[in-house]
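Only one protein chain is missing from this complex, and each of the others stays in its spot.
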């Protein structure tokens, strides 16, 4: 049997109880055998500063190495002020450098927006769809994933209990697995 | 004579020789008496994390207090990966909180994009125009400011030497001063 | 008593029973005395084509004249494919010309998104916020208007019956009237 594809789940929020983190963990549980999903959280990352590029901090190198060793990345993100969190944009800025050598190039990309409210993080997803094309591998487009009212989907222990969301994630993982196989196969 | 309006120049890049910083300094030199421009750089800011909101770090409070004590803010920003730098988005995320109490509300807002290449940071400006409306005072719309080929505008000492850019900045400051007076007058 | 401000309600959809049209009519009923709201529907408009600019069709001139004779314009729009309808973008393209002489310049601008689903047309509003700044007067930013589940707001006769939506529209009209007075005063 072939090795599973190595996929980084990039979690867009630093909050310990972040819904994006819970979705990431739910994805891990639901993933098919063909995918090995690893959580990539951003709490140890420093700010991008071009002055440091000649001698980049260890945390930048670690992020880049993790992505380069992956077959794909799924961004799971909340929406802050009609865009992605600064924390996530900073990680993307670091990953994208040095110029022309983005660590996201070649990776099969997934995007899952979520919000406690009704819009499901659509404005964060839309910004990602304009940010990534020049610095990443191909973005899976469908099914579109805007998980609204996400607070209702998990129980007190952080377990995904809402069946409709579970079905969305399964359907997404299925499409994503096909996408990875097409581009990395 | 009336006191000048207090305006924060928010510099979107951490680089010491950032063009955005040089533009900020040029704006200071060119500003009319009605405007007092202070540079607001972001190097001492930490990452936004909702877990810290109950007891926010001193650097968050300082940013918020500086903005609240201002009549306006002009964002001078490069474009990173077709959007604003993560560093700047993070500052905006911090400024926007707590929910409903954004420190940018009520301020007269200006936006100046720039880039070493031809596009002048237009994609960064466009993202800001969708990020700010719900959390800031009114954004000056014209003249549009996309300063391309910005590397040619400054000499070795960081002085603005390109006359066309100087004229753009003067025209912008004139429109911005009118904008501030209209909204804060 | 002063004459009321003359405001064009630009309706983004051609459908006879369009929710955007119903919202426009509801705004007319709810408007304060300071505002005179006229519906501007787009069914008689032709496509923009630069070859016709030297000798523009009568429908273009009528649109431009109507806008120029107005103090403001409120765009009420559905979302088609994560943006504004082509019909509305075409009207804006016509209004924006000739270059540098946009009929929307100087007008106080409002934007109200709506959708039968949960997102309230937010992606249409976000695109408008990037389309208009260079060719229109100042855009009112708050309150943000994303009217979701709009189908539940009207009865069979097209009357606005949902009280929360009525309250949103009243609050919006109040802010808009202040905005017009500030800029056209």
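As written, the chains take the letters A, B and C, and residue 1 is the first residue of each chain.
Simple rule for what comes next: contacts are C-beta pairs under 8 Å (C-beta built on N, C-alpha and C of every residue); 3 or more make two chains touch, one makes a residue touch a chain.
This structure is a prediction, so every number in the text was calculated from the model and none was measured.
If you put the hidden chain back, the residue from C:28, C:66, C:90 or C:178 that touches it is C:90.
Residues of subunit C that touch the chain left out of the display are 13-16, 18, 43, 47-51, 80-93, 96, 123, 127, 130-135.
Counting over the whole complex, subunit B has residues 82, 118-120, 122-123, 126, 146, 148 touching the chain that is not drawn.
Residues of subunit A that touch the chain left out of view are 126, 129-130, 132-134, 136-139, 141-142, 144, 182-183.
Note that only the chains that are shown with their structure count from here on.
Taking shared numbers over all numbers used, the subunit A to subunit B interface scores over half, which places it in the same class.
Farthest from subunit A in terms of Cα centroid separation is C. With centres set at the average Cα position, the gap from subunit A to subunit C is 37 Å. Annotation: 29 Å between the Cα-based centres of subunit A and subunit B. Contacts with at least two other chains are made by residues 130, 132-134 of subunit B.
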